[in-house]
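Written out below as structure tokens is the structure these notes cover.
And now, chain A:
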Amino acid sequence: MSRLSPAALLIVGAFMVPLFIELPVVLSFVGVELSMTASLGIGVVAFTLVLIWSEISEKPEAADA
Partner candidate 1 sequence: MSTPGETAGETVESAREMLPDNSFLIQYPHVSRVVRSLFLTAFVAFGIGAFMGVLQALHRTGIARIVASSDYYTLLTLHGVLLVIVFTIFFLAGVFTWANTRSLDRPPVSKRFTWFWVVTMSVGSAMAGIAILAGLIPSIGMSADVLFTFYAPLQAHPLFYIGLAVFIIGTWLAGIDWFRQYLAWRGENTGERIPLQSFMVLTTMLMWFIATMGVAVEVVVFLIPWSLGIVPAPNPLLTRTLFWFFGHPVVYFWLMPAYLLWYTVLPKIAGGRLFSDPLARVVFVLFLLLSTPVGIHHQYVDPGIAEGFKFIAMTNTMFLLLPSLLTAFTVVASIEHGARQRGGTGYFGWLKALPWRDPAFTGMTLAGLMFAAGGFSGMINAGMNINYLVHNTIWVPGHFHLTVGTAVALTFMAASYWLVPRITGRELYSRPIGLFQVVLWFVGMVFMSAAMHRGGLAGIPRRTAEPQYPQVTFETVAGSVGSLRLQLAFGGVLLFVSALLFLVNVGLTAMNNEPARGLDSALPPALSGPEQSPTVLDNLKLWALIAVVLVILAYSLPLYSIVQGAGLYPPGQEATPAVLAPLLEVIA
Partner candidate 2 sequence: MHVHNYEKLWLGASLLLIVGFISTIVYGAAGAGVTMVNDEGGHVNPNNLGNTSGFDDPGVTKIGPSEYEVHVAALRFAFQPGTIEVPANSTVTFYVTSRDVIHGFQIVGTNANTMVIPGEVSKITVNFDEPGEYGIVCHEYCGAGHHSMAAELLVKEPSNFTMQTDTQTPTSGNGPTNATATPTGGESA
């Protein structure tokens, strides 16, 4: 039993997109250069982690979000 339903994963994923698109701009204010590709790559990794967390749950009866 996964923690997040497909719909919830879709919503969580959608909200992550603006964060990782704006990350390079925010970092450039403090002088750190991060390319857009790298930022989106980090985003994909972060989403994969969420996915793993959602699918490998310890309590089988964990409720859907």
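Here are some notes:
In this text, a residue touches a chain if its C-beta (ideal position, glycine included) is under 8 Å from a C-beta of that chain, and two chains touch if they have at least 3 such contacts; residues count from 1.
Here is how the candidates were picked: all candidates are chains of the complex that A comes from, given by their letters.
Just so it is clear, the structure is predicted and the values come from calculations on it, not from any experiment.
Checked against 1 or 2, the single candidate touching chain A in this complex is 1.
Taken together, the chain A residues at the contact with candidate 1 in this complex read 5, 7-8, 10-11, 14, 17-18, 21-22, 24-25, 27-28, 33-37, 65.
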